[in-house]
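Excluded from the complex is one protein chain; the other protein chains are retained at their positions.
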Amino acid sequence: MNYHQILKDIYNQIQITIEVGEVANYIPALQNCDPNDFAMSITLIDGTTYNIGNYNHKFSIQSISKVFAYTKALSLMNGRLNQRVGVEPSGDPFNSLIQLEHEEGIPRNPFINAGAIVITDILLSYYLDKDTSFDRFLQFVRNVSDNENIHFNEEVYKSEIQTGHRNIASAELMKSFGNIENQVSDVIESYFKHCSLEMSTSELSRSILFLANNGVDPLTKKEILTSQQASRVKAVMLTCGHYDASGDFAYHVGLPGKSGVGGGIVAVVPGIMSISVYSPRLNSWGNSYSGTKALDIFTNLTGYSIF
Amino acid sequence: MNYHQILKDIYNQIQITIEVGEVANYIPALQNCDPNDFAMSITLIDGTTYNIGNYNHKFSIQSISKVFAYTKALSLMNGRLNQRVGVEPSGDPFNSLIQLEHEEGIPRNPFINAGAIVITDILLSYYLDKDTSFDRFLQFVRNVSDNENIHFNEEVYKSEIQTGHRNIASAELMKSFGNIENQVSDVIESYFKHCSLEMSTSELSRSILFLANNGVDPLTKKEILTSQQASRVKAVMLTCGHYDASGDFAYHVGLPGKSGVGGGIVAVVPGIMSISVYSPRLNSWGNSYSGTKALDIFTNLTGYSIF
Amino acid sequence: MNYHQILKDIYNQIQITIEVGEVANYIPALQNCDPNDFAMSITLIDGTTYNIGNYNHKFSIQSISKVFAYTKALSLMNGRLNQRVGVEPSGDPFNSLIQLEHEEGIPRNPFINAGAIVITDILLSYYLDKDTSFDRFLQFVRNVSDNENIHFNEEVYKSEIQTGHRNIASAELMKSFGNIENQVSDVIESYFKHCSLEMSTSELSRSILFLANNGVDPLTKKEILTSQQASRVKAVMLTCGHYDASGDFAYHVGLPGKSGVGGGIVAVVPGIMSISVYSPRLNSWGNSYSGTKALDIFTNLTGYSIF
Partner (left out) sequence: MNYHQILKDIYNQIQITIEVGEVANYIPALQNCDPNDFAMSITLIDGTTYNIGNYNHKFSIQSISKVFAYTKALSLMNGRLNQRVGVEPSGDPFNSLIQLEHEEGIPRNPFINAGAIVITDILLSYYLDKDTSFDRFLQFVRNVSDNENIHFNEEVYKSEIQTGHRNIASAELMKSFGNIENQVSDVIESYFKHCSLEMSTSELSRSILFLANNGVDPLTKKEILTSQQASRVKAVMLTCGHYDASGDFAYHVGLPGKSGVGGGIVAVVPGIMSISVYSPRLNSWGNSYSGTKALDIFTNLTGYSIF
């Protein structure tokens, strides 16, 4: 298949509506971007890569970091993880406290904020030392990505911390139900550092290649997850990866994916490739407008739906 | 792959817990069954079939009929369908009225009862005559299934009608929002007839073979759906096919599927086969206990997760 | 106290905002009224009456009928009534099904629609014959009101029946929980007849005089309720009489009251008087805008809050 031409076609088609949607405005730091920017990268199992647009531009990966955190937690805890966090779609916006209250502090899935906060708490307990915990997680992400040049953005992090009252609320609520082990402030600081990681589409696409290859990085041969665990991460990406538009993404795109409010999306074609796309304007569910559209076109052109 | 041996292995493994779970008790007619019964059938694209257990026993397919109704409605309306019913997982039990009220009468997806009632309303408007409407739908199911020997069970139907107050409530609520076009009583009668269809696992597996083959029945060559529509039906099965255990089914089994409270489940391995399993004892989410377990074992043995 | 002057002062003060709010539009028949109409009547324990405005104009009493129905049901069942309907404010709009689903078919209180539907079901079971049931209830209202000239409006009734899907939904939902004994259609027809009763402010004020006098009509000496029962009806009026603006009405007016979407309100000053006011434009909670304001002015001028 001529991926180069496919990326070009996508690039052309999305230009028509590149000004639709709004850049995330809940923290000022996320607005430091070109709202009409676009980039897309695909990485085949054999390492061949195709890129288009501003694919070396590092952006805030935000909730895409939840894939790395969940990957690490699942590799540590496997089935025991479901005592702390579920795997069901939430049916509510990404930051709702309602379901949390109804279900006694067990978040619906690891890809809503509350679920990722519990995952962060699990990692904090595992890494033991709160001062070095984030560095060790960052080292894990670099290892998975085969890329030492991944950092978090201090300005975004500080901005998140200042406005993160709702995430703190959900952590305190879960702590009241006994589902947070560490100090809430430590968990939240670590969680916001995860969200503040910066990567380009070419880096992101490369970093999740292991998910396209049954849990093993096909280039470095590192076994990040077992094949079954990799399937499960992808299953949760499909059912829960786009907040309350997850069903819509499965319906139109048909690939396991995860979006971030910074405008990035990652997706996986099992056995074939990993994909990342970036465009900062968001649709009403908080997912990249042009990024979603690009992936929709991609599966139409390639026939690469998993269904 | 030795499917015969795989079915035998599954049959043996599920015997250990065959007495776990309860048969549906909301209508008396559903209790006329052997609670420890089990059957499983697979149909390959080339028509080869493998069966085990009581695979010629006809049981009440209940909500599995929603797959046929949705298939027909999608073939008629395609994208316009989303003005009447969504494609998002509900996060609530199968018969909840809460989301319906919050979302102004638009049901979350076509596989919860409210969604299937809207689909039934759409078919009733299409078939025009309420007296022959169900017969025409039944003829569609027979056509899809290449099987004239499919009927509905009068006793089950009457039992449903007598106890269906909650479904009527949800139809009336949707009518108050303008999302039901026909008389509520006509819609509900038709809906309960759909639920009262009876099929065996061998019949059910055969009937959805078109979903495994991009919408075209590979044996009769009938085009039931376009390839894209078939993908979409499977996407909704994956995200919404097991009520509020859909995420769990995707996580453990990893196949598009749809369960019925009568104890049946259908599932699809795209490009390879369709599957049906039956065992009437249900887990706490209303899905067949042993049926779910059988499919979990099946994907473990075959590696046939879509992820 | 110079009640004549007080009514005049109120009449003048409310004129300023008499065009604020909207007449109920959910059924066409309710719009057959002068939107800027106003009437107010008070009836002292000794029978002295004071009126102002269009006080002989009969309007649709709508939910004010719930006071008569609850009065009858409480006199029949007393404490046993709380197995069928609660006495707590709902915190939700008057026609919500959400709480009904959470609380297994037991409506929060007798003054939301669902609660009044249960009360109607109780009266239907008591009066036995569904064909004469409403006539017997009407006779009860006439008896309480010492007024044979009370009727229901056929046009309003038919209009309600045609658009009453949400009320039918809530009755069907309660029936699914076992909290409706009779046929839903019979209960709903009777309920809508209650709502379609027509009375003027002078008639309404007179009709609830028994509540101002410990349950006994001070003029006819009929004992409608025991003193304790009368207190309880007034307690429920105070906490639940104005849907989800009940707290606001208690805060600003400080009297037990009940509003109807037709624009009427009744209120009681225990030991002193009963009051009725009418003005068809409604505030955002479905209560008469000028009627609420008139009662607010009334308690400010007289100091007749119960607090």
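Order of writing sets the labels: A, B and C. Residues in every chain begin at 1.
By definition in this document, a contact is a pair of C-beta atoms (placed from the backbone, for glycine too) under 8 Å apart; a residue touches a chain by one contact, two chains touch by 3 or more.
As the structure is a computational prediction, the values presented were derived from the model and not from experiment.
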Omitted chain's touching partners, listed by label: A, C
Residue, one of C:Gly21, C:Pro107 or C:Gly254, that touches the chain absent here: C:Gly254
Contact partner of the left-out chain, one of C:Val20, C:Leu44, C:Val87 or C:Ile272: C:Val87
Touching residue (missing chain; options C:Met40, C:Cys240 or C:Leu282): C:Cys240
Residue touching the undisplayed chain, where the options are C:Ser41, C:Ser65 or C:Gln99: C:Gln99
Residues of chain C in contact with the chain not shown: 86-92, 99, 108-109, 227-228, 230-232, 234-236, 238-240, 244-248, 250-251, 254, 256, 270, 300, 303, 305-307
Contact footprint on chain A, counting only the chain that is left out: 96-98, 101, 163, 165-166, 168-173, 175-176, 184
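The rule we apply is simple: only the chains that are shown with their structure count from here on.
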Chain-level touch network, classified as line, ring, star, complete or other: line
Whole-Å gap separating chain A and chain C, where each centre is the average of the chain's CA atoms: 55
Numbers and ranges of chain B residues touching at least 2 other chains: none
